[in-house]
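Sharing a structure with you now.
Every protein chain but one is kept in place in this view of the complex.
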Amino acid sequence: MAIVRALDPVALQADFPIFEREFRGRRLAYLDSAATSLKPRVVTEAVAGYLNNYSANVHRGIYQIGEEATAAYEAARTKIAKFIGAKDAREIVMVRNATEAINLVAYSWGRKNINKADTIVTTEMEHHSNIVPWQLLAQEKDADLEFVSFDEDGTLNQDSYDVLLRTKPKLVTFVAVSNGMGTINPVADMVRRAHEAGALVLVDGAQAVPHQPVNVQELDCDFFVFSGHKSLGPPGSGALWARREILEAMPPFMGGGEMIREVHLRHTTFNDVPYKFEAGTPDISAAIGLGAALDYLSDLGMDHVRAHERELVEYALKVLPERVKTIRIHGPKSGSNRAGVITFNLADAHPHDVATLLDREAIAVRAGHHCTMPLHQRLGEEASARASFYVYTSHDDIDRLAEALIKVERLFARN
Amino acid sequence: MAIVRALDPVALQADFPIFEREFRGRRLAYLDSAATSLKPRVVTEAVAGYLNNYSANVHRGIYQIGEEATAAYEAARTKIAKFIGAKDAREIVMVRNATEAINLVAYSWGRKNINKADTIVTTEMEHHSNIVPWQLLAQEKDADLEFVSFDEDGTLNQDSYDVLLRTKPKLVTFVAVSNGMGTINPVADMVRRAHEAGALVLVDGAQAVPHQPVNVQELDCDFFVFSGHKSLGPPGSGALWARREILEAMPPFMGGGEMIREVHLRHTTFNDVPYKFEAGTPDISAAIGLGAALDYLSDLGMDHVRAHERELVEYALKVLPERVKTIRIHGPKSGSNRAGVITFNLADAHPHDVATLLDREAIAVRAGHHCTMPLHQRLGEEASARASFYVYTSHDDIDRLAEALIKVERLFARN
Amino acid sequence: MDDLYRDEILEHYRNPHNFGTLDEPTLVKEGSNPLCGDRITLMLEINDDGTVKDVAFTGRGCAISQASASMLTDEIKGKSLTEIATTGRQDVLDNLGIEISPARMKCAMLSLETLKSAVSDRVAWQGKTDEE
Partner (left out) sequence: MDDLYRDEILEHYRNPHNFGTLDEPTLVKEGSNPLCGDRITLMLEINDDGTVKDVAFTGRGCAISQASASMLTDEIKGKSLTEIATTGRQDVLDNLGIEISPARMKCAMLSLETLKSAVSDRVAWQGKTDEE
């Protein structure tokens, strides 16, 4: 190929132990990275290193392994801060996943700041994790929840956004990158307009952090969330970022150890941020693993990761319709505003059957609604199949996908 | 020694890689297991096995590694259910830790069922994690929070408990085993009396599950919580158990993927229990690691674990006062109602200094309030030192502790 | 790949038996699979003697759920509700006659579970009228 790629997926596969396994005699073509990513060896080693060699609790042990654990855990926080361009590691709250981060904001900031008849704006392309917490909050507070629609080409309808901004919402929230269609939203611009309308903005970065450079200060948003397990890290890791003054004004979410300053029977004072929001023993090993994952990604360079995936998605957008006659691909038609996600339907085969048959060829794709039922309602599909890419995805994987889909088509052809 | 012990801690140390490390030329005497336990090799291997070989998301992947991950995750749930004697694995909600489990109950069950002027009863020996969530709930609902006191011997004052039960509390909650003093509470009896008074009962089993046989059906409580990281498992694992009909009547806590049945823009229906309470991608690796930890403990036999720790604590209660002249040990005086926890002060050396100096001898103890400030207020101590035991703790560790404390005493003696 | 879905499955999928609606159903029941969005609506017309006079279903779904609904509805015609109550998961799997992975089990069982809950509604409802 003529395009120079700084990132060689086949070489990188050597870093991921799962490719040493055989599946029906073949190397796994893992095309479900939007659900969760595979893990490089360094991440497993970081987790195992903690569990084997210094498995102490953090923040309180006056002994060597306690100090080692605390240092490693706080180093992970600093790496996260740096990776997403936060000003200060104290703005990073460690959470289990993006879902918990959003719920934390809904319970803590939301229950304090959202009142009757206030409006929250989200979009029809959100993951359930960025819909349900706001539905629960709106119900509790008798507030309004409004949805920005999206167009045929899978992009948010910016006129519908402007109309909703005129209702003066208190909070606006949307995905940076849609897990349903791969749409890359114009985040900085949408944040600016929301701020002009007087709203705070929460950006769901679950599909952005793993796949493209992110800088929360440049985006200028107020809250930002992501999950470690989609970013080469272990499950159980993730972060909420928010501006320090916002975090400081937020009441606590969960109560318990670590988040307190002083507990008395009749009153309690709380710790400084971010500890105020980290009740109980955190998932130390997952955080350390995420730190190692972000180091790995930084070494690759997020520009290169994005360039690689853009090139892959452009290749897929070109070859799949050429070769797979009955495929309908949803979402943006160009790699310029599309992440490495191909969501599709075949004319005669249901996505579940597609996934089952692809599994027989050692190709892993997702089938279902991908936790985006409203998006699928809008697409007019009960379910779809989704192939999603990452650093270890190669052209060969896409070629294998195309060939297997042709076989599925043939099997299901209504002759 | 004349006592026959079925459990040989020195032999077991071979299962824990940390003992291969040298600390200032010595094997670590890890006496902080009440904060978090060390991890046997099998746990790290289970975690690494998932991360390396089948690191898929759970519950939705129609492909081989997705099914492997789901099977392993659900097997962990079944192991947890069996380990604590639950009737049905569907009564087990996977959480990050005991703290999250308690907050889940406070937010979900509590906000629905606790009203103005209702009473919640807890105790003065609770961990902050079983105080602060109820303070926050009581404050929100304008409810009363009352505390059972404890006596000189570190046991709950049962008269004070009866007096408080007469206020007809809606919820009673207490530790099965105190992390502050090692007190083993008469759980089944206290549950029975609470039920007679019409209350539901939440038992904080964070220090019980790792150290003694537990059967929630025999205890007959309504909610039970524990953390995996204190039970040889990785951080990020833990469980809430509750009776099925109680769980089913509880509204959701966090919203997001996995916990829903159908999401529409204007309304959402929720999944069956326990999934209704597991929003977002769970900590799959930690759950699998906890499963391996519980297998390891089951192989040892929880009766043997308890017998071993009882023997150790009796040894410590005997030799420490004999050899360490200025030691004051808090809590029960006998091993019969005391877990493997020795909380103490020296007359002239502050607990922080004790811990620092012990660290120089490769002995890890905790110093501070151990997340039990009200307990310490009652003891009249700002802080204490704590040595806590587990399956890998040997007499030699206690002997080393005694010798080192003698040195500390000598250093700090006001001559 | 080709060996997994037998021709018979594909045949039922392409031309499901009993697909459609009934004019005078005695029982109507909807079922859905929360993880993937499959849905089915099942209609039954029951004779006075408690046997199934006619049955029909609608709904979109995958080959496995459609074929199992098609085969199941064939099978229950003429049977009594009591006989239907004894139909089990293994019967459905036997009908399909192919390997069903755990993730696809819900697809295979959707029609059976919808049928079972229709029948138990009916029994509960009959029980109620008897008492009243």
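As written, the chains take the letters A, B and C, and residue 1 is the first residue of each chain.
As a working rule, a residue touches a chain if its C-beta (ideal position, glycine included) is under 8 Å from a C-beta of that chain, and two chains touch if they have at least 3 such contacts.
Remember, predicted model here, so these are calculated numbers, not experimental data.
Considering the whole complex, the hidden chain is in touch with A, B. When you scan A:T44, A:T70, A:T281 or A:T372 for touch with the missing chain, the hit is A:T70. The missing chain, though absent from the display, is touched by one residue of B:V58, B:A367 or B:A387; that residue is B:A367. Considering the whole complex, the residue from A:P9, A:P40, A:G61 or A:P235 that touches the absent chain is A:G61. The chain not displayed touches chain B at residues 349-353, 356-357, 359-361, 367-369, 373, 376, 382-383, 404, 407-408, 411-412, 414.
Contact between chain A and the absent chain runs through residues 59-63, 66-67, 70-71, 260-262, 271.
In the analysis below, only the chains that are shown with their structure count from here on.
The central chain of the assembly on a C-alpha centroid basis is A.
The distance from the centre of chain A to the centre of chain B, with each centre set as the mean of the Cα atoms, comes to 32 Å. Centroids of chain A and chain C (each the mean of its C-alpha atoms) stand 38 Å apart. In chain B, 60-63, 66, 260, 262 are the positions where the chain touches two or more neighbouring chains simultaneously. Contact of a single residue of chain C with at least two other chains is seen at positions 35-36, 101, 104.
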